[in-house]
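Excluded from the complex is one protein chain; the other protein chains are retained at their positions.
And now, chain A:
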């Protein structure tokens, strides 16, 4: 893409999220979300293949619907509170509508259907932006309206997300769809704790972004988009197999890796609030996620996947792709557990 256009779009993307996070007027936040959507659509169409067009169209339709619902909720809130400040909502209808609108934007179940299809149609780095950066704006609004969100709606949606994120990813071989289902499940964990302790939502979001960034960067090194291609990384970059396996195990939430930290903190917070069955069910459902991560870890690092003899003898060139922040990201996504107390000071 023309570098000028690219810079303009990326800066609009960053600017729009900043507008959403710093605004105190509902209209301004809505404008930020619209700008966000508008900016990312051309980025998704970098290579104008029919698949990318389909993905962009689906993204546009769902996000536009969500923005319309959001506007409706804002107006109802205006009707009942006569002010436009972003704070807790004053009407249960407005609260439910806004929660659902933001759930559509985030990709929480039962509004998750667009996430795998959109993620699959776009290149890896754009998928990274979609699954990490695009979550910041809706979660910041959710954080601000969290005192008024309906508990039942939220818990239902988040538990359903964890279930669907786990189950949906089981039948996938395309890595982008796997990351999409992983995103749905992690969003479920994040929104569960929103009504009890929103700082933990932020912690989970931070750790999730680090881990997803690591995963996507590792995948982009070899431009692998399917499990089959992933199984051939041992040939070109053997050390990447170890890192991919460790990051996958971390995303599955296994101690002593970082991914265990948000799950542990969320379980602790939920038990402090006297709900014991919910965290148990959530933790057990997260094992579904772990299953397909394990499958990927197997095909990458632990076994020699069946492949033709041609593919076993690749040339090992010096890597020319830029590994932006990859070593930092890998260390952060695997070794951060002993630093858990630090995050309570940060947040």
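Heads up, the rule we're going with is that a contact is a pair of C-beta atoms (placed from the backbone, for glycine too) under 8 Å apart; a residue touches a chain by one contact, two chains touch by 3 or more; residues count from 1.
Definition applied: contacts and distances are computed from a predicted model.
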According to its UniProt record, the missing chain among "Large ribosomal subunit protein uL23m", "Defective in cullin neddylation protein", "NADH-ubiquinone oxidoreductase chain 4" or "Protein AUXIN SIGNALING F-BOX 2" is "NADH-ubiquinone oxidoreductase chain 4"
Using the definition of touch stated at the top, determine which of A:150, A:280, A:307 or A:324 touches the missing chain.
A:280
Taking the full complex into account, find the residue in A:10, A:237 or A:254 that is in contact with the omitted chain.
A:254
Of A:22, A:61, A:302 or A:342, which one is in contact with the hidden chain?
A:302
Out of A:53, A:150, A:268 or A:307, which touches the unshown chain?
A:268
Residues of chain A in contact with the chain that isn't shown?
249, 254-256, 260, 264, 267-268, 271-272, 276, 279-280, 283-284, 287, 290-291, 294, 298, 301-303, 337
